[in-house]
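Note that one protein chain of the assembly has been removed; the remaining protein chains are unaltered in position.
== subunit A ==
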Amino acid sequence: MATMNMLQAINNALDIAMAEDEKVICFGEDVGIFGGVFRATSHLQEKYGKARCFNTPLVEQGIIGFANGLAAQGSVPVAEIQFADYIFPAFDQIVNETAKFRYRSGDLFNVGGLTIRTPYGGGISGGLYHSQSPEAYFIHTPGLKVVVPRNPYQAKGLLLAAIRDPDPVLFLEPKRLYRAAVGEVPDEDYQLPIGEAEVIKEGTDITLVGWGAQMEVISKAAELAEEQGIACEVIDLRSLLPWDVDTVAESVFKTGRMIVSHEAPLTGGFAGEIAATIQERCFLYLESPITRVTGLDTPFPLVLEKEYLPDHLKIFEAIRESVNF
C-alpha cells in the first residue's frame, strides 16, 4: 500500500493498463513528454513509446473523432480533454457518434474500448472556463457511461474499470482534489464497480447524495450536523450513468429525507433527475421535500467563487431545514 494523491493514482492506473494491454493508447493535448498539464500522464511516453502516448494537435473534436475510429478498429484509446470546459467542440463526436456507435450498427461495430478522461469542477479560481461541471449534458445521452471518483483509491479502481468496460466511459476527474486528496492506494491492479453507489457513512435521519469533489464538502456538512445530533447517511454515487437507484432508495426508505448536492447549476442539473426518481420510488416514506444544494444558475464566477459554490454551510443549513420541516 502506497500513499498517493489523485494524480499519482490516475497515472498508476494508466501505467497498469498500458503495461497489461498494448492496445491501450493515451493521447490528448500536451500528454506526451510533458505528461499533461496536470501530469496525469507523466512518464507514459518514456515507458511505452511515442506511438502509444502522444500529443495531439489542439482540436478536441479531432481528439474524440480520432478516438472513436481507433476504438472502432479494436484499440483501447484513453483520450484526455484538458479541461471539461473545452469538451464542447467534441460534443457532436461524443453524443452522436460515441454514444450511438453500437446501437446504430446493430452491434456490428462499437467504441466500447474508449475512455475519455477530463478534469472538471471549481474551487481552483478558474473562472468561467476552468471550473465547469458538465456532467448533466452527457448523462442525458444513452450509450455513454459517466463516472466520477472522489479520492485516489476510487480514482485508480474506477479508472481501471472504465478502461476495461465494454462501453465508452466519460471519466470526470475532480481537479480540485488532484493534489489535495491524498490517501492509501494499493500498488496492485484492482477495479471498483461501475454503476454501484457507495454508502460512505451510515445514518438514520437524512440521506446526503453527491459525487466527486462534492463528497468532501458533504462529509464536512454531515460532521456539523452530527454535532447537532443529526445522523446523516452519506452516499457517493460514483457512477452517474447508469446510477444506482436502489442504494439511494434503500437509504431514503430508512431516513425519509434527502439532499442532493452538485457544483453545476440548479436548473437541468442531475440532482433534479435523482429527486424525481426518488420521489417516485419513496413517496410515502418522505418526511420532507427533497432538496437540491447546487451552484447558481449563472456562468461559473471567478472572484465570487466561494459564494457561488454549494459549500458545507449551505448543505448544513439545508439539512437543518429538512429535519425541522
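To be clear about the criterion, contacts are C-beta pairs under 8 Å (C-beta built on N, C-alpha and C of every residue); 3 or more make two chains touch, one makes a residue touch a chain; residues count from 1.
Simple rule for what comes next: contacts and distances are computed from a predicted model.
Trainee: With one chain of the assembly withheld, which option in "Fe-S cluster assembly protein SufB", "2-oxoisovalerate dehydrogenase subunit alpha", "ABC transporter permease" or "ATP synthase subunit b" matches that chain's UniProt protein name?
Mentor: The chain we cannot see is, by its UniProt record, "2-oxoisovalerate dehydrogenase subunit alpha".
Trainee: Write down which of A:A67, A:I81 or A:A222 is the residue touching the left-out chain.
Mentor: Spelled out, the listed residue whose C-beta touches the missing chain is A:A67.
Trainee: Among the options A:G127, A:P186 or A:P242, which residue touches the chain absent from this view?
Mentor: Selected residue, touching the omitted chain: A:P242.
Trainee: Provide the residue numbers of subunit A that touch the chain removed from this figure.
Mentor: Touch with the absent chain occurs at residues 25, 51-52, 54, 56-57, 59, 61-62, 64-75, 77, 89, 92-93, 96-97, 100, 102-110, 112, 142-143, 145, 166-167, 195, 242, 245.
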